[in-house]
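Of the protein chains in this complex, one is absent; all others appear in place.
Chain nomenclature is as follows: A, B and C, assigned in order of appearance, with residue numbering initiated at 1 for each chain independently.
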Amino acid sequence: MSRNNLVDMSKQAPDLQRVVSDITDEMRQRSERGAVATYIPELARVDAKSFGLVVIDAAGNVAASGDCDQPFSIQSVSKVFTLTLALGKVGDRLWQRVGREPSGSPFNSIVQLEFERGKPRNPFINAGAIAVTDVILSGNRPREALGEIVRFIRLLADDPSISIDEAVAASEQRTGYRNFALANYMKSFGVLDNAVETALGVYFHQCAIAMSCRQLAMAGRFLAFLGRDPSTGHSIVKPERARRINAIMLTCGHYDGSGEFAYRVGLPGKSGVGGGILAVAPGKGSIAVWSPGLDTAGNSHLGTIALEALSNRLGWSVFGQLS
Amino acid sequence: MSRNNLVDMSKQAPDLQRVVSDITDEMRQRSERGAVATYIPELARVDAKSFGLVVIDAAGNVAASGDCDQPFSIQSVSKVFTLTLALGKVGDRLWQRVGREPSGSPFNSIVQLEFERGKPRNPFINAGAIAVTDVILSGNRPREALGEIVRFIRLLADDPSISIDEAVAASEQRTGYRNFALANYMKSFGVLDNAVETALGVYFHQCAIAMSCRQLAMAGRFLAFLGRDPSTGHSIVKPERARRINAIMLTCGHYDGSGEFAYRVGLPGKSGVGGGILAVAPGKGSIAVWSPGLDTAGNSHLGTIALEALSNRLGWSVFGQLS
Amino acid sequence: MSRNNLVDMSKQAPDLQRVVSDITDEMRQRSERGAVATYIPELARVDAKSFGLVVIDAAGNVAASGDCDQPFSIQSVSKVFTLTLALGKVGDRLWQRVGREPSGSPFNSIVQLEFERGKPRNPFINAGAIAVTDVILSGNRPREALGEIVRFIRLLADDPSISIDEAVAASEQRTGYRNFALANYMKSFGVLDNAVETALGVYFHQCAIAMSCRQLAMAGRFLAFLGRDPSTGHSIVKPERARRINAIMLTCGHYDGSGEFAYRVGLPGKSGVGGGILAVAPGKGSIAVWSPGLDTAGNSHLGTIALEALSNRLGWSVFGQLS
Partner (left out) sequence: MSRNNLVDMSKQAPDLQRVVSDITDEMRQRSERGAVATYIPELARVDAKSFGLVVIDAAGNVAASGDCDQPFSIQSVSKVFTLTLALGKVGDRLWQRVGREPSGSPFNSIVQLEFERGKPRNPFINAGAIAVTDVILSGNRPREALGEIVRFIRLLADDPSISIDEAVAASEQRTGYRNFALANYMKSFGVLDNAVETALGVYFHQCAIAMSCRQLAMAGRFLAFLGRDPSTGHSIVKPERARRINAIMLTCGHYDGSGEFAYRVGLPGKSGVGGGILAVAPGKGSIAVWSPGLDTAGNSHLGTIALEALSNRLGWSVFGQLS
């Protein structure tokens, strides 16, 4: 198929910005916004009315709206980037440590770990993400591992200003008892190579990376476009790997609300308790949305509604596109 | 996008047949085939070496190979058709009875039912499918409900010869203790309206419908093409509903192997313990494969491998298509 | 120890009656009575204010008070008698089918069955009791098995008038979906030899046996006195077996309230949702209490309080007796 993306998309670009702006306006008028996460004290300070939305299409057009340049704590969205790094490091051996099935459980459940002898169900529940970070750590000092993660995200976003919010990291370090429980539990089964404190230290810092919707949407492009940075043409990962990461995002990216997200939005996505969601429309675009209020499954309430609207209006669902 | 499907596909058609034939040859040479289901005695009699594969593209080209006209017991693949019927009957009210999240459990698990007070996690685990059949039954006599299901499948497949294998139905009725347990359990929570025996009677018969790969691929076209029968243009369901059924197939269609299927194949699909899988490539084609040997999660072993090869070679994964 | 029970107890007898009468008076003045079971419609018709208490000591003295001659549905108390019968029939082979550990779960939980492949944790949860009844059934017709159970209880109670309340049995047969679920689930693992309907038919009838506190206390004497009927000296079971049945009553006799009952009352006991409890003070006496209101664990609310008072005042706890 000889479709010329550049031409196509330049025609589409004005529509894209209008759709993004319209949705932002509609979201701002909604009163029900979910509840801001309070279990990390630092996160509770954010303005609950914040809303940002950015879409970057195949031609590199950027449609942005709302608080699209305000950095927020990406939290679990970071798991997409560490998964990519760990796969680059150890390849399919990663799956000896972590499964890739939806968990049917909340993000911080420990029950599944007991039934499956310490092997987390997938890399996007907390336990799985800690195990992935442990893989990145191996052979490195914590500072180096963290540096590797941050540099990778800066590269993807083409923005060297991205950094870690140390206050958030320290807040999690002090209060993340559930994550300490998960990590110690896996350690008791030999799933972690490094000391629990070391692995969690890196994990809490990766979660505390602050990014704007614009930066996040930039960083997600390689997943939307078969592993390549579409502006430079550089290959980040092979097409097959990009597809597979998308598959895990679709089945596991929203904890115990992953089925709901697939049903309503129809796009691979990964949410964080900071209220951000990175969504990927393969071949079409990379999308980042941010609204801090969460639904009961821990996913951004307005963020999900906004993505549902966006996917519908642009016809971008992977489950059937209007053409 | 003004792509002319007919022209496109007629060019592609020869390739499609070659890909289908090649894969069939490769599968026939494999020695590891998984284990044929024996828990339903009638199913155990099938020839373990059977293999069939059919793909129907957007232009209506049919690429078929192997035992593609041999009817087999569709078993859980029937759940796609009853879900479609039930949504047509009661719409989104269906979701009050059945969830749409992956279960993180085997197909016949009862644990989840206890934790969630009798509400099945999704319409594709056994409990959920029984609840869906109960909805179709309501207000009808069993024979009528069953007739409705069979007529719907005949319509979709455009083949009035499709029928129920009564020996299989009787075999399940005699030995389906686990399903009786699930149904009674839901009944104790008031999730079923009809008598347990009645609901299960219809359910066992729907599972005992026998179809060939050709018939199954025909019947799945409406899901691949936005709810329409692409040959007649008739609308079976609205585009949105087709997309949503695809989403549930992708996240829940392979029991506790759904994540694995999404990861490897990248297409919405629904498997049955008879060894059949219906897979849907939105906008591209409807695919049916049959190989009776199952993997440990209860999905066709060679069927999955064949679909993985097909999706790779045709670039049909929903998670990133080569164009 | 040459303690002459007869002399001892005749001296104690007046006190025993006074203690029993006092406790009955105190219970009658309490307003909080728990909730009468409604899941079996016939049980819901009982007078919630009923209260009966009977103690029979080693000398055969009977202290009785309140509604002590009013028959009630013994329900799960019957499990003590069927366990005794089944052990008599197959001996320790019974433990291949049923465990003897507390379940840590409600009486009708099915979760444990899934984790332990259909083997019930103990003979006093519903699943375990159904498996025990299945053992009694084997080789018999249902009517014969039921006759054997009723005759055994009549023998123990020395009262040929004890019979089954057919209305209650029919009520359970119609509405006992949870028990049908449990039985079918076990059947799917091959734990039951007989047809599910047959085993449950006998089980529902044994639960529907109606007995008064006086009859129940009579029937429990063999457990209090090392397996013998103390009035006739006849041996019902060997001392070792009586002790072991008592052990199971203490650890498992009150479902997920067994620890609580041991802690507060300190006696082996078995409760039923009809509001009856049979308690055993080894070497001291056999006790039956009845009050239909249940606590959240499904055990008689006032019955437990009455037994706690009785055990305290008589110093009968097995965990340390005042002498």
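Everything below uses one rule, namely that contacts are C-beta pairs under 8 Å (C-beta built on N, C-alpha and C of every residue); 3 or more make two chains touch, one makes a residue touch a chain.
These numbers come from a predicted model, not from an experiment.
A.B. asks: Where does the absent chain make contact, in terms of the chains shown?
C.D. replies: A, C
A.B. asks: One chain isn't shown here. Among A:Leu155, A:Ala181 or A:Ala210, which residue touches it?
C.D. replies: A:Ala181
A.B. asks: Consider the whole complex, including the chain that is not shown, and state which of C:Ala242, C:Val273, C:Val289 or C:Ala306 touches that chain.
C.D. replies: Spelled out, the listed residue whose C-beta touches the missing chain is C:Ala242.
A.B. asks: For the chain not shown, which residue from C:Gln70, C:Ser138, C:Gln173 or C:Gln321 touches it across the whole complex?
C.D. replies: Spelled out, the listed residue whose C-beta touches the missing chain is C:Gln321.
A.B. asks: Can you say which of C:Ser21, C:Ser105, C:Ser138 or C:Ser163 touches the chain missing from this structure?
C.D. replies: Of these options, the touching residue for the absent chain is C:Ser105.
A.B. asks: Since one chain isn't shown, list which residues of chain C touch it in the complete complex.
C.D. replies: 1, 3, 8, 99-105, 112, 121-122, 224-227, 239-240, 242-244, 246-248, 250-252, 256-260, 262-263, 266, 268, 282-283, 312, 317-323
A.B. asks: Which parts of chain A are in contact with the chain that was left out?
C.D. replies: Within chain A, the residues touching the omitted chain are 109-111, 113-115, 177-178, 180-185, 187-188, 196.
We take it that only the chains that are shown with their structure count from here on.
A.B. asks: Taking shared residue numbers divided by all residue numbers at the interface, is the value for chain A and chain B over half (same) or under half (different)?
C.D. replies: same
A.B. asks: Averaging over Cα atoms per chain, report the distance between chain B and chain C in Å.
C.D. replies: About 49 Å, centre to centre.
A.B. asks: Report the inter-centroid distance (CA atoms only) between chain A and chain B in whole Å.
C.D. replies: About 31 Å separates the centre of chain A from that of chain B.
A.B. asks: Mind pulling the chain C residues that touch 2 or more other chains?
C.D. replies: none
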